[in-house]
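For this depiction, one protein chain was excluded, whereas all remaining protein chains were kept in their positions.
Read from first to last, the chains carry the letters A and B; within each, the first residue is number 1.
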Amino acid sequence: MTDMPDTTLTPDPSHVAEGHPSSDDAAGYYTPGTPLTDTKAPGGPIADRWQTRKFEARLVNPANRRKLDVIIVGTGLAGASAAATMGEAGYNVKSFCYQDSPRRAHSIAAQGGINAAKNYKEDGDSAHRLFYDTVKGGDYRSRESNVYRLAEVSVNIIDQCVAQGVPFAREYGGLLDNRSFGGVQVSRTFYARGQTGQQLLIGAYQALERQVAAGTVETFTRHEMLELIVVDDGDGPRARGIIVRDMVTGEIETHLADVVVLASGGYGNVFFLSTNAMGCNVTAAWRAHRKGAYMANPCYTQIHPTCIPVTGSHQSKLTLMSESLRNDGRIWVPKKKEDCDKDPRSIAEEDRDYFLERIYPSFGNLVPRDIASRAAKYMCDEGRGVGPEVDGVRRGVYLDFQDAIARLGKEGVEEKYDNLLDMYERITGENPYEVPMRIYPAVHYVMGGLWVDYDLQSTIPGLFVTGEANFSDHGANRLGASALMQGLADGYFVLPHTIRDYLADAPFEKIPEDHPAVVEAKQAVTERIEHFLTVNGTRSVDSYHRELGNIMWEYCGMERTEDGLKKAIDLIRSLKDDFYRNVKVLGTADSLNQSLEKAGRVADFFELGELMCIDALNRRESCGGHFRAESQTEDGEALRHDDQFAYVAAWEFAGEKPVLHKEELTYTAIEMKQRSYK
Amino acid sequence: MKLTLNIWRQTDANDAGAMHTYQVDDVSPDMSFLEMLDVLNEDLNAKDEEPIAFDSDCREGICGMCSLMINGEPHGPEVTTTCQLHMRSFKDGDTITIEPWRASAFPVLKDLCVDRSAFDRIIQAGGYISVNTGSAPEAHSVPVPRDDAMRAFNVATCIGCGACVAACPNGSASLFMGAKITHLGELPQGQPERDSRVTNMVAQHDHEGFGGCTNIGECAAACPKEIPLDVISQLNKDLRTAIKHGH
């Protein structure tokens, strides 16, 4: 090995050749459908659209609100904020979550911060700049009007949270502090040390509990939504309720309402190992998908570069180290393979390859997540990874704080990042103040989700979707600190306005519990449960989940190829068959049964995984979090094809062969550019 | 390493429950405590024995879902949550006793899972600042001294896990409650409701069947987020002030 690898990145040459695949790889896997349009966003100048829509959306008389039932599945930032706000407005809200308390939704785990265009630093920020950065960060695959609205309401979020008592970091003068996050050139990220998500969620949770006390919201904890009830009462289908399982008693309950909101979070757990919580699932969204809600861009997955590497096959989840660490930490691997198992402190400065700084001199360690992740993967694939070998490869790169410690002092670093470095030490048993941390990319967030229009309504009337569960605002890649912003924007400021236009027609006809649609939905749930408990096979649910996750990570992870995706689809299909015939779920239906809960979730992950691969196969371009090896520039950078793929892929459920509906993306307020971070 | 585990098993809230003993071999020091239990559960499943129910979600020490009394200490021997406890804290050949949180206000649902909804109701009773969405003033209109903001933050890190109750010989939730009282009481926004908040939360706490605090201090030692005992003093002070104001 020479001193310095002469490649910048190392694309596999067999794929580079064409650069622009033209055949339709996915042809045999789906049926083309009719185009789809968002009919709700008003026209006119982008900055006025939200005001217009708010004005045009019809109102619901306060006296009527009491008579309207709203179901909200999920108590994360998106769900809790919506439930609290709808409760305050006087609707009858029922709020569901699978954890034992609304406060435990996975939003709690977000570390880094939340963006808002407050421009408190007077560094040139504005709603328009936040909008611009978000669209660009999403690689021009998000819907312009939604993103603009998100940027616009971001400022209200901060006011709201501060009033609720969220203890954001402050400066000595008592005013709010900001930091720059994820390579953005302005400081617009508000934070509460490394626990921003926790503090924001606790704020929303408290607002929610306040409404519970006021009698407007009723919470159903340890209740899992297993089916959506769609009723056609003459003028087309409407979402009218859900079937849930009380996870303690096993009782299958029916909850009916005038409108259903899904705020059920992301499905990154399809990869088995991810930074998501153990219970994160796609079931709520998938059940809705099967009932007619389109699933948009399911393959868009964000892989986060700074996670703690895997230690062995017992691993149950991966832990994220906040991206903010990249502000001060420097990422490197040894230049020489033979150094890889040495104590990093003994490797001389000139033998270290600070590869991000080398390849991307202007952004350095702060390049977007997908770029940083892929670069790390290449280094490890090349044999220059560090840390323990798992399955023959060292999957890890160093994240080194020595320079930062020299510059800020140990105390300075401690104050800025304290619990993050402690967390690292707790998990790995290594002290990051002395030995560089090791990191590796892991699945973190999904940009894909249920398709919604400007009103956040899905293709099923009366089914609204908010937060990570919808696809709307991040395009093919999400900026750091923008998911929290989106969850709270949706829940506090968007949904409560748009949903009233729908509810202005309510109350809808009362549905009896023995309505055929209800009975059918309930029966489907019972039968599924029955099935899992009676297969009596030989393999545990977890073992299937792990295997599915491996397939997804291998073939639908950081880099995707036509062959790989096709292979994955076959593998998933046969594994799924085996699952239904050979899974072993002990225990009973009428008690707390965690294997049974998992079985239902994994069953849905199988179907989702397959659709993700089909979506990835169809998208023969590289964009954002989706890197098709066949579509890259000569020096290995992602290559987008705006002429062919500037659309949202919205999939309609139709069994084996889903139907693809395309929503064309047009930009009036921003010009499409190839991303470059060199 | 090889371990012997004594684990509480109980089929549901009405079952009497009992300790069972299991052996686990092949435990790696890099495993988290819960991953060790996952491995045991895979084993049990293979032997047609129902897996042990225990709560967890985030597995990174922030959601507060995991619990477990491990060898007589909530969340085990380190200052952290059970999900962040690693097997390197134990030795080959150790015997580990695992029990659910014990408190009448936290009834056992199954095996090691308990119902902590009493905490939610304590928050419902007043653990919030009443501000409707959209009615908030500009965030910079009220500066908060940095030290106050820091103290508020430090105690707001409570994850609602219930270890404090599990540890307390009186089964008191004072540390949990004190953390919330201090968080909101430290901020200007929290002042208008300060008296009623403490009065109502304490009444709910008592009503749920938690015990009274006698300042023993085991709660703070068990708290994975190191919430200090001062919050209980603050709680007491706030209640005293509320009495003075006629609540």
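One rule holds in what follows: a contact is a pair of C-beta atoms (placed from the backbone, for glycine too) under 8 Å apart; a residue touches a chain by one contact, two chains touch by 3 or more.
To be clear about the criterion, contacts and distances are computed from a predicted model.
Trainee: There's a gap in the complex where one chain should be. From "ABC transporter ATP-binding protein", "ABC-type spermidine/putrescine transport system permease subunit I", "Succinate dehydrogenase" or "MetA-pathway of phenol degradation", what does UniProt name that chain?
Mentor: "Succinate dehydrogenase"
Trainee: Out of B:G127, B:G171, B:G190 or B:P224, which touches the unshown chain?
Mentor: B:G171
Trainee: Which one, B:P29, B:P107 or B:G134, makes contact with the chain that was left out?
Mentor: Missing-chain contact among the listed residues: B:P107.
Trainee: Among the options B:M1, B:V24 or B:L239, which residue touches the chain absent from this view?
Mentor: B:L239
Trainee: Determine which one of A:N64, A:T249, A:Q402 or A:T633 touches the chain that has been left out.
Mentor: For the chain that is not drawn, the touching residue is A:T249.
Trainee: Taking the full complex into account, what residues of chain B touch the chain not shown?
Mentor: Residues of chain B in contact with the hidden chain: 6, 8, 13-16, 19, 69, 71-73, 97, 99, 102-105, 107-109, 115, 117-118, 120-121, 124-125, 167, 169-172, 182, 198-200, 202-222, 228-240, 242-243, 247.
Just so we're on the same page, only the chains that are shown with their structure count from here on.
Trainee: If you average the CA atoms of chain A and of chain B, how far apart do the two points sit, in angstrom?
Mentor: Measuring from centre to centre gives 28 Å for this pair.
Trainee: Going by the contact rule at the top, pick out the chain A residues touching chain B in the complex.
Mentor: 81, 84-85, 88, 99-104, 106, 108-109, 118, 120, 156, 158-165, 167-176, 192-193, 195, 198-199, 202, 205-207, 209-210, 212-213, 219, 221, 248, 277-279, 311-312, 314-317, 319-320, 423, 426-427, 429, 492-493, 496, 540, 542-543, 584, 586-587, 591-595
Trainee: Enumerate the contact residues on chain B facing chain A in the complex.
Mentor: Touching chain A from chain B are residues 11-12, 28-32, 34-36, 38-39, 42, 45-46, 48-51, 53, 55-65, 78, 80, 84, 86, 88, 109-110, 113, 115-117, 119-120, 123-125, 127-140, 142-146, 149, 152-153, 156-157, 159-160, 183-184, 187, 189-190.
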